[in-house]
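Shown here: the complex without one of its protein chains, the others still in place.
Chain naming follows the written order as A and B, and within any one chain the residues start at number 1.
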Amino acid sequence: MVKKLYKLGLVVSLGMFLFVLFSDIHNLDRTSKNYLSEHYISEGVQETGAINLVTSVLYDYRAFDTLGEATVLLTAATILAFLVPVTKADMLGTTFTIIVYQATKYLIPFIAVLGVYVIMFGHLSPGGGFVGGVVMALIPILLSLTYGIDFSEYKLTPNTKKVVEDIGAIGFILLGLLAVLTGNNFLANGQAGFPLGNAGELISAGLIPYLNVMIGIKVGAGLAIIFNSLMKEQ
Amino acid sequence: MDMIVTLLMIFLLVTAFFMVFTKQTANAVIAFPIFGSILVVLFVIFQAPSVAMAEAVITAGLATGFFVITFNKTKDSRKE
Partner (left out) sequence: MQAAIWLIILPLLTAFFIGISKVFYSYKLLFPLVTGSAILYLYLLISVIDHSYPPKVYSVGDWGLLGINIMVDPFSGLLLLMIALLFLPVIVFSLKYITFHTHNYFILTYIMTAGIAGMVLTADLFNLYVFLEVSSLSSCALVALKKTNKAIEGTFKYLVMSTLGSFFILLATILTYDLTGTLNMAEISVAFQDIPFQIKSILMAFFIFGYAIKIGLIPLHAWLPDSYEESPIPYNVLSSGLVMKSAVYALIRVLYILFGFDFLDETGMLQIGVVWGVVTFLIAHLLAFQQSNVIRLLAYSSIAQIAYITIGLFVGTERGLIGGNFHILNHAIMKGTLFFVIAIFHYSLTAVDIKDLKGLGFRFPLLSFTFVVASLAIVGLPPFNGFISKWLIVEAALDAGFIYAAFSILVGTFLSLTYYLKVIVTLYTKTDKTIEMKEPGLALKLPTIFLGSLCIVFGIAPSLPLSLIDKIPTFLLDHEEYISILLGG
């Protein structure tokens, strides 16, 4: 009981501390200091050609961060792939009724369409490479859950997934290097002369859709690797 | 609208505290997607659909799956 009270007290005092800090920060007068976010909002569409401002920040203004985050994910997938035992076994040992199997079979095409849509329209509507990649990763995950890990890895071998993941990462860097070829800086988009097109069309915003595709491929494959590695047992 | 936001915030705090202080890990694992879903609703109210989508898919969906799989492998759950 005392231990629990101690824990509670610790959490509450930390919360109070942060609350005071946050309120202090918000009481400051900072009207003039938001020029960066205001610039993103007012000029983002003209400068990057992407209607979705989150995408324009993620894949254009701060695309370099995205490369780093994708690398973190690749590292995590690599760790889990070698840390978790190589031998396979079934996960729960559950067999489902035929309804589950049939439902999964019919669900997969829809998930694939949704994933592709989210990735391809990342610069026009909410979503983007990361979210779309997760949706795409649901396909192998669903296969592993219902039909078992053997079937899932027969359809998509771990090596295939690993190669796809690496191709996504290399593709991102190569797309960034396209700008270097034209004599501009790494990951430059509009400045390097890639046609931004009319904002709102599918093929617009220069490199952003292609970067989205690469990240989508990478994230999807990486998460599928992580999930299957977690499911394996000794 | 303010009312809803306040209510959701309170729920957010309650689920967060529940996750930390509950005795059984299983409860914490299941409370995690609830926390995520409340956040999704809040993000939608605050007009951040892209963030809400990421939150819904990653936190409330995938991360919970990871937690369940991992939890299933711990010794604690096998006994019951």
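Please note the rule applied: a residue touches a chain if its C-beta (ideal position, glycine included) is under 8 Å from a C-beta of that chain, and two chains touch if they have at least 3 such contacts.
This one's a predicted model, so the numbers in the text were calculated from it and none came from an experiment.
Enquirer: Could you list, sorted by label, every displayed chain in contact with the chain left out?
Expert: Visible chains that the missing one touches: A.
Enquirer: Among A:A63, A:L124, A:L156 or A:L196, exactly one should touch the missing chain; which is it?
Expert: A:A63
Enquirer: Which of A:M1, A:L83 or A:I99 touches the chain that is not shown?
Expert: A:L83
Enquirer: Among A:S37, A:Q102 or A:N198, choose the residue that contacts the chain missing from this document, as touch is defined above.
Expert: Once the missing chain is taken into account, the touching residue is A:S37.
Enquirer: Of A:L5, A:L28 or A:I98, which sits in contact with the chain we cannot see?
Expert: Checking each option in A:L5, A:L28 or A:I98, the one touching the absent chain turns out to be A:L28.
Enquirer: Residue by residue, what part of chain A touches the chain that was omitted?
Expert: Touch with the absent chain occurs at residues 21, 24-25, 28, 30, 33-37, 39-40, 60-65, 67-69, 71-72, 74-76, 78-79, 82-83, 159, 162-163, 165-167, 169-170, 173, 176-177, 179-180, 184-189, 191-192.
Here is the rule we go by: only the chains that are shown with their structure count from here on.
Enquirer: Could you put a whole-Å number on the gap between the CA centroids of chain A and chain B?
Expert: That gives a centre separation of 19 Å.
Enquirer: Can you list the chain A residues touching chain B in their complex?
Expert: Interface residues on the chain A side: 4, 7-8, 11, 52, 54-55, 91-92, 118, 126-128, 130-131, 134-135, 137-138, 141, 223, 226-227, 230-231, 233.
Enquirer: Of all residues in chain B, which touch chain A in the complex?
Expert: These residues of chain B touch chain A: 17, 20-21, 49-54, 57-58, 61-62, 65-66, 69-70, 72-73.
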